[in-house]
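Excluded from the complex is one protein chain; the other protein chains are retained at their positions.
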Amino acid sequence: MGLADFLFNRRKHKNNNKITAEELFQQENISKKYYKSLEKNKKQIQELFQHSFDFTIDPIKLGDTDACVCYLGTMLSKDTLTNKVLNSLHPHNDHPRHKDISSIRDNYFPTVSYEYADTFHKVVWNVLNGYAVIMVDGQGKALSLEIGNVEKRAITEPSTQTIIRGPKEAFTEDINTNISLIRKRIRNPHLKFESFYVGRDTKTQLVIGYMSSITNADILEEVKKRIEKIDIGGVLDSGNIEELISDKSFTPFPLIFNTERPDSICGHIMEGKVALILDGSPFVLTVPSVLTDFFESSEDYYQPFLMSSFIRLIRYISFMIALVLPSLYVALSTFHQELMPTQLLLSIQAQREGVPFPAVIEIFVMELTFEIMREAGVRMPRAVGQTVSIVGALVIGQAAVEAGLVSNVLVIIVAFTAIASFVSPIYNFSISTRLLRFILILFSAIFGLYGVLLFLIVMVIHLVSLRSIGIPYLAAVAPFDIKEQDDIFVRFPIWANRKRPSYLYPESPMKKKGKHIPSPPPAKGGGK
Amino acid sequence: MVTFTFSVIFAGLLLMIALIDMFIWQQSFYQCISKLFALDQGANEGYVIATAAAGFIYSIAMDYRIRKNKRSQQS
Amino acid sequence: MSKKLVENISLWQLAVLMFTFEIGSVAVVGVGTDTKQDAWIAVGVATVLGAGLVWFYVYLLQQLPGRNLFEMITFCFGKWLGKIIGLLYVYYFLYISARVLRDFCELITSVIFESTPIEVISITMVGICAYMLYLGLEVFGRTGEVFIPYVFTFIILIGLAILFSGEFELKNLLPILGDGFGPILKHVFPRLLTFPFGELVTFMVIIPYVSHFAKAAKVSVFTVLVSGFIIIYGTLIEIASLGARQMERTVFPLLSAAREISLLEFIERVDLIIVFVVMFGIITKVSVFLYGGLKGLEHIMNVPYRYMVFPISMIIGYIAIQISANNAEHIEEGIRFIPLYMHIPFQIIFPILMAPLLIWKVKKQKRRSDANGSR
């Protein structure tokens, strides 16, 4: 009920696109009224923030008027507070009485950015956001001064999506930094950022960024609608948002693209997608995403196009390998021995001599072992992680083979599969292959190649039925669009890529008008 | 309705097979029908019979749901 | 974004579905084996005739744009008679879909899985079809789009691989037309015309849902011609690599042809892979027939077809097993009974009978509406 109201109210304010503190606190049990009397206000706010050690109320005097500064000590830098606020107050202590709060601001804090809070909700909201709020006795408004933020992580290199060539910045946990990283790359007034707050309890800021001149209005509307429908207690990472707004949760495939690379996000925005930036998460989402997005790295556009086309194909192949190789081994070795060339069959059979498990169990156990090792390696402190990998390689690989528990060729297959599954530039996507691989092994153990194909067909049917914000997940492949093929499996040169993806129905479909092709200067005259 | 459709299609197709069998094997109608229901065509015919039965149960469930939906819409 | 009430498929998807539909069981059972080394000529003749037939089907549909076969039948024959004729068509479609399914099951059980019960293959295959149709025609079309490159390239590749393995002997094609055109024509009508081409009558249920209906005729005729070419190509491969005598004896000619492939002494024994490529063709074919039947039932029973997908497909799985006691019966039915007593009435005679009635009724309706308009 409460949230429904909140949403309903939000719609009314869609145009000015500012969320007032009233809306945010509507459902909470906080009185709204800001009194003229300082005492009442003090009492009110003290009650609200009791048991918080970092909440401070400093009484001050403005001439003969009583006033107080309240703030959360952990949310702002105290140095700045002292320099900007308290120091500038003191010399004027003997100043005559001020008529209203704006003259106080003009006199004391002309250089500090500010906001007036005329409701108690707003006061609370500003305090929570790291403002220093000055409440003056007898005034109907409080003055909120923005003090410099607390320490935040500096912009570093991306840790999950490293590249060789291209910008090395990554998003941080701070939303303003993130937005500035995008703004810096796209200097265009059409680049819009709209702010939302999600989470009943956390009230986390969620910003959607898009190019109003490119992004399709329907898609935008749909995204906004979904964000407004979000009903959850707390949001801690964009991963939560991903699950809340995607079209279908019961699927192993990620329906929403995420990255921590600003350049990649800018590329998506320029294609007509919508970016979702959540405060506190260095991973930015873009919607709608299609399957092929997950095979594209932003580096593809920085390397020569032939090379990046090749690498892209490698990614698709390795995706297939990661998916089907183990099950193919099971199918071939237990069902279709005739498909293998004689010599290969003989050598595989020789390796399997004395292995006590059936091939399915063998590969299941090994894949499981590998998954355990991978999980351990990820969660472990970095120093220990290396130990894990050494132990894993030595113990599981070497010893198991020498003990005759598994065959050599199987270790090769598991290792190769593992490496292939790391190729996908987006980590999310390799997760889906990991999951599907196990089911596939089961199928192949029951039906052989027929089972593998059965499963793959079901998988394709499933993939084809998926949608991301209403856009078919396999767009440009199915439904097939021949004009889109310049940037799907291979990448054509940048100058040849003139269109934005048509499956996103962009408002302006062309990226550029000219058809200029770089060429050497024409030979002058008849020359030698 | 779904159950009705199921039975019409099921019976009709069986009848059709029986008629074709009559043509091919030059047997009487009764023989063909009895051949269809005798469990001699494959030792594993149980599988398909089970799935057909599952289809039947499913269609009953479907009918039930349709009716429930209709009722809730009316009320 | 908004949910559409009627599902649409694009022209390309229609072409893809038609193509895989045509290739599907032809790749399994082979066509024109009776005409020996002239099979490819027979297929060529049948293709041209088939294209004409398909044009005729689309022509009928164009008289009543946006209505499918069953709606057209009711339009022509009134409610009750229309329902009965529609039901006959439903039986026809479902029966053929079970037959196609059985074709594939026979292939799998006799080539790959000797001890796996045929029932399991039937159930799994029909399960996939049901799942796909449950998700709708759009998903069906898109699935086709995903698989068409594989189907197409593999069929082309088989030929090339046979060529490079040195098994391709054009000598086997001689003598051309040794016995003249007589046997060819005899074979084309009724068998070849009805088996891969006439079966396209089912698409009268699908074509109305194409997004650019105006171009449907052109696209379908073109697709039939292209798939005819591919079938000719496949038949040529079979004759050239196996020889006419062997082709007559093999149950699955393309498969046997693929057995001859041996490249680099590593790419050998690829016939199993062929089976799996063929699999998608079969899924398409079964699904198209199943969809035709379901749409008919939807029209007759007034129940959305999604409710009936699972029960009816379970019946198909059952019928596919019951359809014949053994492979010989299955083949004999396919040669002696089905073309004459099922294909010809439903594919040719009935539409031809319906055509004048339809045109007359449409004209009458138009006249009436014109009269109404003038009043």
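In this document, chain identifiers A, B and C correspond to the written order of the chains, with residue numbering beginning at 1 in each.
Keep in mind that, in the parts below, contacts are C-beta pairs under 8 Å (C-beta built on N, C-alpha and C of every residue); 3 or more make two chains touch, one makes a residue touch a chain.
Everything below uses one rule, namely that contacts and distances are computed from a predicted model.
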item: Chain left out of the displayed complex - its UniProt protein name, from "Branched-chain amino acid ABC transporter permease", "NADH-quinone oxidoreductase subunit M", "Heterodisulfide reductase, subunit A-like protein" or "Ger(X)C family spore germination protein"; value: "Ger(X)C family spore germination protein"
item: Residue in contact with the excluded chain [from C:27, C:51, C:69 or C:112]; value: C:112
item: Sole contact to the chain not displayed, among A:141, A:203 or A:352; value: A:352
item: Which of C:138, C:199 or C:268 contacts the chain that the document leaves out; value: C:268
item: Of C:130, C:216, C:254 or C:315, the one touching the omitted chain in the full complex; value: C:130
item: Residue numbers in chain C that touch the chain omitted from display; value: 110-117, 120, 123-124, 127, 130-131, 134, 171, 174-175, 178-179, 242-243, 245-246, 256, 259-260, 262, 268-269, 310
item: Chain A residues that touch the omitted chain in the full complex; value: 333-335, 337-338, 342, 345-355, 358-359, 445-448
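By definition in this document, only the chains that are shown with their structure count from here on.
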item: Gap in Å, rounded to a whole number, between the CA centres of chain B and chain A; value: 52
item: Rounded Å distance, chain A centre to chain C centre (Cα mean); value: 47
item: Sequence positions of chain B contacting 2 or more other chains; value: none
item: Contacts with two or more other chains, residues of chain A listed in rising order; value: none
item: Complex contact set, residues of chain C against chain A; value: 1, 10, 12-13, 108, 112-113, 116, 121, 124, 128, 131-132, 135-136, 139, 141-147, 265-266, 268-270, 272-273, 276, 279-280, 283
item: Sites on chain C touched by chain B in the complex; value: 87, 90-91, 94-95, 98, 117-120, 122-123, 293, 297, 301-303, 307-308, 310-315, 317-323, 325, 329, 332-333, 336-337, 341
item: Sites on chain A touched by chain C in the complex; value: 218-219, 222, 335-336, 338-339, 341, 447-450, 453-454, 457-458, 460-461, 463-465, 470, 472, 474, 477-480
